[in-house]
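Every protein chain except one is present and positioned as in the full complex.
Each chain gets a letter, A and B, in the order it is written, and its residues are counted from 1.
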Amino acid sequence: MEKTKLMEKKVHPLEEYFRKERLPHIWCSGCGLGIAMTSFLYAIKELEIPKEKVAVISGIGCSGRVAGYVKMDSYHTTHGRPIPFATGLKLAKPDLYVVVFSGDGDIAAIGGNHLIHAARRNMDMVVICVNNFNYGMTGGQFGPTTPLEAITTTTPYGNFEYPFNLPHLAYSSGATFVARWTVLHAYQLRQSIKKALLRKGFSFIEVISPCPTGFGRPNKIGEAIDEMRYYMENSVIKNGIDPKEAELSFRGKIVVGEFVEEERPSYLEIYQKFLKEKGIEK
Amino acid sequence: MKAKILTGTHYMLGDHACAEGAIAAGCRFFAGYPITPSTEIAEWIAIRLPLFGGIYIQMEDEIASITALIGASCGGVKSMTATSGPGYSLMVEGIGLAVMLEVPCVIVNVQRGAPSTGLPTLVGQGDVMQARWGSHGDYEIIALSPNSCQEMFDLTIKAFNLSEKYRVPVTILTDEAVGHLREKVVIPPEEEIEIINREKPKVPPEEYWPYVPGENLVPPMAIAGEGYYVHMTGLTHDERGYPDITGEAHEKLVRRLIDKIQKNKKDIIEYEEVMIDDAEIVVVSFGITARAALKAVKEARKKGIKAGLFRLITIWPFPEERIAEISKKIEKFVVAEINQGQVRREVERARLNNVPVIGVHKLGGELITPDEILEGIWKKQN
Partner (left out) sequence: MEKTNSKGFWRKPLDLDKIERQRGIVYIDEELCKGCTFCIEFCPGQVLEKKDKLNSKGYHPPYVKYPEKCTGCGFCERVCPEFAIVVEKEFVK
């Protein structure tokens, strides 16, 4: 006996957190962004953080469209600039939970400078960088995380450039919480996001997502389900290692886990402490 | 002890007067990057702003500065930055974003010799057109031009008021000469300063749509963290704030952004007229050059020439109707500016009857003297 029923009678547990009137979303069949977004919304729901205290800021790209689908104060800014925007918003309203949701090109290419400085300051925010190894929205060009030798529309002979190791970059710039998960690790991703939301300082979570349109097909990986099977067979969980060793190679292993969790005074804590010492109260 | 603004009479640097004006207007967030000749604004603010509970942050570049301003303004805090020509060139992307999101903020551009690195420590007035058209696309902004340290204080307050009232980024186009001048500045008591704040939504969150305009074409603004769940995007959007990538939505939105300023010009535009009523030759100028122009006009009057001065306080939107009106009764315009003719072009565009427009120009680094303007007054043609 079939127990499948149509959802007109059932309410999705996350219904109050997303803008249902805008579904179905624009992402391709098999895109991992939907999973990253649901993991984030589950984290908010399970922590029971009031929706009006969360602000989601995104840049340009497929990942940037996340801001449009969450039912919270959300800002879709210019390319590469969600991190300084989040800095300004957090400093104006320190009691908000400020989350930056953006893609690998937005955060590591044009926004690279802002990433390393916000990490250096240990600015209080959570950055979720969805990495699909290419610039998906514009049709599949290569980016700073595209693996060596990969084929994209602007690297038809193979990519000549070395990619970033984003957790290593964030950690060496000063981030105090660094993690990497694939969208297949939906449960662990949710736990990491919960941890990041509750802590102070700069938290960086890289989320590896399939992109059948921009990356999977040109590189003959197959459909999204094949990319997910690849993650299942080749990902290795290594918590607590040095991010320098968290390798991510083309057709090789994918090392995931929560790599770094350190305590260091955050920007706001230092700011308030120094002013207090000088006798200046807010 | 609660911090207070410096009410009283001071002998103050122009840049410092601007910074004190910002604090008096309610600015509580400054994100900037040091650049000569605006660094003094940042330094004064770094000392004074924390006393008022505000935050000064030095960002990694100007692009981060303008974006952080927009973020802070979305959080409800009045914010400002100060830069010069090269930094303004970087900020124009953010200004476009502020125009599209309709977020109030103030950008001070202490102009210097340009283009490129140019003359970092010397005066220029060449960023007039960039303030108007710097970002891509069609849009309207407001730009003010102070010509004295007192105006640096007063016009900064006016800039904040205009930006909050019309939800538009406002540029204060000053120059290195005024910025680095020391003069008498009278700061009134706090109660006497008029402050305008952005209009808040009058409906509860369930009924609120972020971009439904009020009567003056400006929508009330909801800030983050108050339960309104705003969505703001730089893409063309409809009244709910959701992206709507169609020509129709674009026409509706950008038309309103333009009309917002154009239809409220009477409230926004300000200028100073000296001896205009019977003038036959009118000198148009702004900023530090306007002071030389005033001297030149007075000298000309002594020699029996009926000269008058039209000083732009608001450069953008340009007071084209007033220029057209004046042009009906005069012999010629003389436009004095330290650039190749950026305001002169506007006067030529706005004037009627093909009244001659003589330009008195320098390209940067040196001030225009009253004698040079007098020569322009006597000149028959360019």
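The working rule: a contact is a pair of C-beta atoms (placed from the backbone, for glycine too) under 8 Å apart; a residue touches a chain by one contact, two chains touch by 3 or more.
Since we're looking at a predicted model, the values are computed, not measured.
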Partners of the unshown chain among those that are drawn: A
Residue touching the undisplayed chain, where the options are A:Leu23, A:Leu47 or A:Leu198: A:Leu23
Touch with the omitted chain, as defined above, among A:Tyr42, A:Phe215 or A:Tyr230: A:Tyr42
Contacting the left-out chain in the complete assembly, out of A:Pro13, A:Pro50 or A:Gly158: A:Pro13
Hidden partner chain, residues of chain A it touches: 1-7, 9-14, 18, 23-25, 27-35, 38-39, 42, 183-184, 186-187, 190, 224-225, 228-229, 232
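Please note the rule applied: only the chains that are shown with their structure count from here on.
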Partner chain A, residues of chain B touching it in the complex: 29, 31, 50-51, 53, 55, 57, 59-61, 63-65, 67-77, 79, 93-94, 96-97, 101, 223-235, 242-243
Touching residues (chain side chain A, partner chain B) in the complex: 19, 22, 51-53, 55, 57, 67-68, 71-78, 81, 83-93, 95-96, 113-114, 117, 271, 275, 280, 282
